[in-house]
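A single protein chain has been omitted; all remaining protein chains appear in their positions.
Moving on, here comes chain A:
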Amino acid sequence: MATGTTIEVLYFAQVAEHMGLRRETLPLDAPVQAGAWLDALAARCPALGSAARLKLAINQEHAGRAATIRPGDEVAVFEPVTGG
């Protein structure tokens, strides 16, 4: 569970395969811009490819790169959706 100094990160589908895990708790003690956070994740895991094509949800709402991730948030990372 995310606390005041962490975020709960969920990975789905292809992103989960590349990361080799479906969820993890990561430290975050101050708000960060979503785009910068995503770039750092892509740098940590090169198999993800370009961060520009990855999608984010913060607390179960779609979020753009300009959004803010805050300590305690649930952040999901995934490829463009393909339901229906």
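Keep in mind that, in the parts below, a residue touches a chain if its C-beta (ideal position, glycine included) is under 8 Å from a C-beta of that chain, and two chains touch if they have at least 3 such contacts; residues count from 1.
In this section, contacts and distances are computed from a predicted model.
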Listed names "Chemotaxis protein CheW", "ATP-binding cassette, subfamily B", "EF-P 5-aminopentanol modification-associated protein YfmF" or "Molybdopterin synthase catalytic subunit", with the criterion being the UniProt name of the chain not displayed: "Molybdopterin synthase catalytic subunit"
Absent chain, residues of chain A that touch it: 10, 12-14, 57, 60-62, 76, 78-84
